[in-house]
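Please find one structure pasted underneath; my questions will follow.
All protein chains but one are shown in place.
Each chain carries a letter (A, B and C) given by its place in the written order, and its residues are counted from 1.
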Amino acid sequence: MGILFEHVSYTYDARSPLRQTALQDVNIRLAEGALTGIAGSSGSGKSTLLQLLNGILLPTEGTVKVLDLRLSAGEKPPKLAPLRRRVGLVFQFPEQQLFARTLEEDLSFGPLNFGASPEEAAHSARKALAAMGLCESLLLRHPLQLSGGQRRKAAIASVLAMDPDILVLDEPGATLDQVSRAELIQLLHRLCREEGKTVIIVTHRIDELLPYADRWVIMHEGRAAFQGTARELVDAAGKLPDYGLAVPEPIRWWRELEAAYGLQAEEPCLSPAALAERIAQLMQMDARKERAYA
Amino acid sequence: MKARKAGRQQERAAPEYQGAAPVSVDKETCAQHAEEAADMVAWDNVSFAYDGQHADIDGVSFTIRKGEWVTLAGANGCGKSTLSRLMNGLLRASSGCISIGGIRLEAGTLGAIRQKIGMVFQNPDNQFIGATVEEDMAFGLEGLCLDAEEIGERITRYAGRLGIGHLLRRHPQELSGGQKQRAALAAILAMEPELIILDEASSMLDEKARSEMLELLREMHGEARYTLLSITHDAEEIFASQRVLVMDRGRLVADVAPDMLFRNGELLRLCRMEPPFRLQLARELEQRGVTAAVGVTGAMVNPVVEEIRKWAFCSSM
Amino acid sequence: MKKSIFQLNTRTVVTIGIGAALYGATSFIGIPVGPDTSLRPAIALLAIFGALFGPVVGFIAGLIGHVLNDVLTSGTVWWGWALGSGITAAFMGLIYVSKGFDPQNGAYKGKHIGLFIFYGIVGIIFSLLFSGWFDIAFMGEPSDKLVVQVTAASISNIIVFLVLGVPAVIGFAKRNAKVSHLSVNE
């Protein structure tokens, strides 16, 4: 099943002279149970794409299929509550996500709406808070009395608390410190591997997500310019500058290594540890060869 | 401790700057700072608490010289944004003394100080004043009493440099995250303030926009007219600056050069940073016995080795 | 600390601007109950502005908000009704001037609530009569339509005021009695 975009376009203010086309004829398939990274230069339509995933925006052309639901342009959408129960969306700006009077209220809003008892809701709120590494003393604060990073963590926690099947996050790492960012990615990776969740992450820091993502989508000017596995992304890296993106450092290293040693068939090593390990191996081989010649 | 308490009481009595309420401080230390006109920013033992009890900024002292580019780093929630808002009087210190460009921050001087500071806030959403990006940029420039021609010239120049030239007519709300952030930045930079404070102004920019921004900042810094204080979690930006102030739970714990920060595991842990990819790679290689000293044959490995030499990395980690 | 009602600083100006925007924006929302009349939750906002910031801020915010809403929806300003919005807020703001009432710091008494309701209802009726009279006198509107409209609007506005406005102000005051650091009162 998964998620399928078929010829999807989205235009803001479609019926006005100020219309802005944000997506054009997008065809994407996002596999279920996989971790997908979405990248693209700013204004390329990533946030718009994500909002189509849980029916917050409805396509102005084409069809979006999520789980067993079809959202088609021009058709009356089906009831969306079940969809939202299963697709949790973290917005780009946490300020837009948090609206309740206290953080606790905010975190339990989702679970309560989806029929959890107050105790269950409080429990999942605390669990999500802990997962994001926030202190319980913040629970009684107004969401706007948090620091920028804490607010973002709170916004992510509010979605984690609902325990959705599909987690969709719009630049979750922006304004987080690096260790929090790494922890977040590991958390999402674990949710994906161990609990079979589908995770979709928009990011500008491709290198940080590279070792974890199964698939990548690169957006460019409202179109899906690339989609495929990390391996395919490495192969297509030469085109990234055309899409307004820099080639991520791990890919650059790997491609040089690949060229030097002819490793094109191999699964690329894109984390520092894995890459170093591979380099060390290769060099040992070199050393052995040299010794053999000597 | 006593001084802080007194300050807090005063805060309660007069929550606004408009009233003439002097901050209780040691006048001498302040005068001393004010004398050193080369200091753009001078903080002396400043404390602040949102709730009046738990210090969110705790006895912070530092100085930034004119023309310097300083980064403020630290974990989430350690007080960086609070520090920046204290700087231009949006929040009011409960004790201690802040002076900007030799002027002490107090009720009477607030206007003069704000003229000197340009600040980009962490959340770009609520800082747009104009109904279009262009109007928004013009707002600050009109306040500087520039003539229309100059305003137009600056708008085109800075918008062009930040790649938002085609968005000038848009309503700020109709921009994507990164576009908003660049628009907010452009509005401040166009004012060419003496002291520029950027609170995670690049957090939603893509790699390319980020390097364009850095390039612009480098240029501005090169002119030596500007003092920059940037708050960031981005290694690239930290490297571009000259000095890093590291904060931890409201205190200033270190004041080091960027490459020293990345060599100091202890500090990195405190501000929850990780070295950039190539340093991590170098470190991993080192752990596996691949160092500059080892003869490396493969053509490819040379760049890493060069990097290792560049950062002079050998056994410090 | 309560400020004089005529003190205008940047913050007041911005508050009025945003208040007007809020009123203008929420005026779009409404449950129609008659011709050009609907249960508009926006009325509750007038109560909030009045009570929190005083009659002057309330008046200007209500007036500008209404004018802008008119301009944005139809391009035509119904000045009578716009002034009416301002007058309503001004009446509701009379409570701000009364001694010992300071919702920003959570200070209020039972008698204040009674007074607030009184001011509010008088304000609503007075302003609608004014708007009706204005339309007949200056815009040449048919008077029978206006009788219906004024009555319907009075009733619906009073309902909104009592059901949403008064509790909102009380709630706000209560909350401020507890939390000292709301963004609004800094």
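Following the convention adopted for this analysis, contacts are C-beta pairs under 8 Å (C-beta built on N, C-alpha and C of every residue); 3 or more make two chains touch, one makes a residue touch a chain.
We adopt the following convention: contacts and distances are computed from a predicted model.
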>> Can you match the unshown chain of the complex to its UniProt protein name from these: "Energy-coupling factor transporter transmembrane component T", "Glutamate mutase epsilon subunit", "Na(+)/H(+) antiporter subunit A" or "Cytochrome c550"?
In response: "Energy-coupling factor transporter transmembrane component T"
>> As a test of the contact rule: which chains in view would the missing one touch?
In response: A, B, C
> Quick one: which of B:107, B:129 or B:256 touches the chain that's been left out?
Replying inline: B:129
> Looking at C:16, C:124, C:158 or C:173, which makes contact with the chain not pictured?
Replying inline: C:16
> Per the definition of touch given earlier, which of A:46, A:84 or A:181 contacts the omitted chain?
Replying inline: A:84
>> Touching the hidden chain in the complete assembly: which of A:9, A:41 or A:54 does that?
In response: A:54
>> Could you pull out which residues of chain A are in touch with the chain that's been left out?
In response: 13, 15-18, 51, 54, 56, 79-81, 84-85, 87-89, 91, 96-100, 109-110, 113-114, 144, 158-159, 162
> In the whole complex, what residues of chain C lie against the chain that is missing from view?
Replying inline: 8-11, 13-22, 24-26, 28-29, 32, 35-36, 41, 44-45, 48, 60, 64-65, 67-69, 71-77, 138-142, 144-145, 148, 164, 168, 183-184, 186
>> Give me the chain B residues in contact with the hidden chain, please.
In response: 85, 88, 90, 111, 114-115, 117-119, 121, 123, 126-132, 135, 138-148, 151-152, 171, 173, 187-188, 191
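One rule holds for everything that comes next: only the chains that are shown with their structure count from here on.
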> If you average the CA atoms of chain A and of chain B, how far apart do the two points sit, in angstrom?
Replying inline: 28
> CA centre of chain B versus CA centre of chain C: separation in Å?
Replying inline: 42
>> Taking the mean of the CA coordinates per chain, how far is chain A from chain C in Å?
In response: 44
> Listing for chain A: what residues touch at least two other chains?
Replying inline: 145
> Do you know which chain C residues sit against two or more other chains?
Replying inline: 181
> Which part of chain A faces chain B closely enough to touch in the complex?
Replying inline: 12, 18, 20, 39-43, 46-47, 92-93, 95, 145-150, 153, 170-171, 174-182, 204, 206-207, 244-246, 248-250, 253, 256-257, 259-261, 272-273, 275-277, 279-280, 282-283, 286-287, 290
> Hey, which residues of chain B end up touching chain A in the complex?
Replying inline: 50, 74-77, 79-82, 122-123, 125, 174-179, 182, 199-200, 203-211, 233, 235, 271-274, 276-278, 280-281, 283-285, 287-290, 294, 296-301, 303-304
